[in-house]
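With one protein chain removed, the remaining protein chains of the complex are shown where they sit.
As written, the chains take the letters A and B, and residue 1 is the first residue of each chain.
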Amino acid sequence: MTTANPRAAAIDMDLPPHARHVPQSHWRNHHDEAEAAKLGMWLFLATEVLLFAGFFCAYAGLRLLHEGNWIAASHYYLDWRIGAFNTCVLLLSSFTVVLAIRGAQTNRQGMILLNLFITEICAATFLVLKLWLEYWPKWQKGELVGAFFSYGNPQGTHDHLFLSVYWIATATHGFHVLVGMFVIAWAMWKAWKGHYGPKHYTSLENVGLYWHLVDVIWIFLFPLLYLA
Amino acid sequence: MAIASTTMTLASLAPSGLVRAPVPSVLAAEEAGWWDKLWWGGKTGISTYGDPTDHVFFYIFWVSAFFFVLLMGLMVYFAVKYRRRPGVPAEPSPAHNTALELAWSVIPLLLMAVMFLWGAKVFVDMRVPPAHAETINVTASQWAWSWVYDNGGSSLQQESIADVNSPVFGLPVGRPVKFVMSSTDVIHSFYIAGFRTKMDVFPNRYTILWGQARNGTATHRWNAQDKRLDEIDPKQPKLYLTCTEYCGDQHSQMWARIALLDDVDYRAWKESLLDTSGVPLLELGKKLHTSKGCISCHSLDGTAKTGPTWKGSWGTDRPNWASPVNDGSDGFKDKFGPNYIRESILEPAHYVREGYPNQMQSYQGKLTPRELLALITFMQSLSDNPEDRAAAEAASAKAQAESEAAKAAGGAAPAGDAPSPEPAPAGGSGGGH
Partner (left out) sequence: MSGHHDVSYLAPKETWWKTVYSWMFTIDHKKIGLMYLTSVIAAFFLGGIFALLVRLELWAPTQTETVGETSRVIGQLFHGDPAKGITGNNIYNRMFTLHGVVMVFLFIIPSIPASLGNFFLPIMLGAKDVAFPRLNLFSWFLYVTGGIVAVAGLLLGGAETGWTFYTPYSTTTSWGSVTAMVSAAFILGFSSILTGINFVVTVHKLRVPGMGWFDMPLFVWAMYATAIIQVLATPVIGITLLLLVFERIFKIGIFDPGLGGDPVLFQHFFWFYSHPAVYIMILPGMGVVSELIAVHCRKRIFGYRAIAFSSIAIAAISFLVWGHHLFTSETAAANIVFSALTFLVAVPTAIKVFNWVATMYKASIAINTPMLYAMAFLFNFTIGGLTGPPLATLATDMHLHDTYFVVAHFHYVMMGGTVFAFIGALHHWWPKMFGKMYNEKWAMLATALVVIGFNVTFFTQFFLGTQGMPRRYATYVPEFTTLHRISTFGSWLIAAGFLIHLPVFIHSLVAGPRAARNPWGGLTFEWETDSPPIEHNFPHEPVITHGPYDFDTVVPPNCDPKEWPLPDQELVKRVHGAH
């Protein structure tokens, strides 16, 4: 961390930051570094998919055990319209992230910042709606996980199992959205400092990839939970 | 089948209750050789699928031994022959040989295909019980096995295994039995090594395991006079039932002895399980605690399990226990005494002690009046009050004496004795309510 990078000496300091990015000293060239970063991110996304696969397997296993109850519980406890709206919000946010990357590719700094900002707003909207319209009412009514389920008017004998899967899957997803918000904020800060441009926007791309994954996971969660 | 029924008919002609000539068993036939002792502890050929399983095992073993000796032999030979000599380089040789590599890929694959197919075939035999198998209901709990035979009886015989008082369960020789198993708490696993099979036991579903001991493998005989199963030959290897899925503190103490009996003995013994009149009250109560499954929820050492402990419960006040079912009208059940206990066993949902779930099954129709009394006497013997404990012993001894006197006089044992008096309000024993 303290070693001087000899390649840094040859850089023209009048260029904007994105045009004078120096790869880390163990990389032979900028292209290798960028490709490696993307490969690393794809591998990380694979691990996230496998993590969420656990929720999907739990869903499948428990639904097979209690089929009728499960589907009825989905209709009884969840409002598909909130879920659908949130889905549209996330889809929009994925689109704006792509636009931000396009902005970097075409060196339009304003476009980067604006679209990242909209993405951030969408993420916040998603979380606020989830907390305010779904989590909070459920908490108040006692529609909780497993043994804490205390809603006075259940519609079946295993409602708490459906709600367990609902809560932990959406909460973990929500946590990833929250982390995503921090990561997008960091990207916004870097964009503000001029770090993204046509020659260098790797970390913005990686942020975008992460955000798309968060979106894709929701695309699967939504129909399974809300449209059972 | 014809042979089996003829054997049974002939055997039924022999008078029971007399000492009979020991039936030769595979276990007793000759002292097992060192090979069988090393691999199986001397227990071979007991179940009908035991030998086929062992044959598969030895096929795998000899194939493995061949390759192991070959490979290690070559390794040692090469290490010696091609030991590094200073100044002498290794002689060049090809670094791959397609024919050889193909051979040593395909041949092991084929040998293993045989292992898989043969093993799967024997396995399917092990999993599909014959239609006429006798059912035995097995319940596993922390930390004891409870078997209920198809006539409703449970074994009361116990022996010390690894310093633990463990049940002895009888099984017939020459007939298949089917175990229908479930657990009351966590996952256990039912393993009879001598039979070469096991099956996990779950709390949320039934699992089934079947087995049949081969003719001639009997290990015990029924001693009708002493009402006991006796070992035919104490020097022969013992058959055990063990739990093979870790289930907590006393996982290694869930032993049971398996007694293989000739069919006639087995039927006679099974009959006798229904008649617990000969067992002294206290001893019967203690055994019923295990054999009827009370142990799965009620401890004897003070630990709270799914249900309250029996230790120190006798004589405690009922009003101290709040309960939504309390209607306060049953004055004569105000204390933990005979009437309260009787109600708890036959109608458990009527009064549920605070802090415990309303989960107990009713034993209506599953206990004789004497067995009920035995349980009551046993609980009294667990009282914190030494006078109560003495009273329990006295009651049991008195009942035993009366029953022996009645038998000596040629009459039947009394159908049901009177219960002990209710505990006195001041905590002493004796007196009315």
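The working rule: contacts are C-beta pairs under 8 Å (C-beta built on N, C-alpha and C of every residue); 3 or more make two chains touch, one makes a residue touch a chain.
Because the structure is a prediction, the values reported are computed rather than measured.
Here is the thing to keep in mind: the chain we left out touches A, B in the whole complex.
Across A:H30, A:K138, A:H158 or A:H212, the residue that sits in touch with the chain not pictured is A:H158. Only one of A:I71, A:V98 or A:V145 touches the absent chain when the whole complex is considered: A:V145.
Along subunit B, the points of touch with the absent chain fall at residues 38-41, 43, 49, 52-53, 56-57, 60-61, 64, 67-68, 71-72, 74-75, 78-79, 82-96, 100-101, 104-105, 108-109, 112-113, 115-116, 118-124, 126-127, 161-164, 185-187, 189, 191, 193-194, 196-200, 202-204, 237-238, 240, 242-253, 255.
Interface residues of subunit A with the unshown chain, by the touch rule above, are 1, 3-4, 6, 24-28, 32, 35-36, 39-40, 43-44, 46-48, 50-55, 57-58, 61-62, 65-66, 145-148, 157-158, 160-161, 164-165, 167-168, 172.
Definition applied: only the chains that are shown with their structure count from here on.
Separating the CA-averaged centres of subunit A and subunit B is a span of 54 Å.
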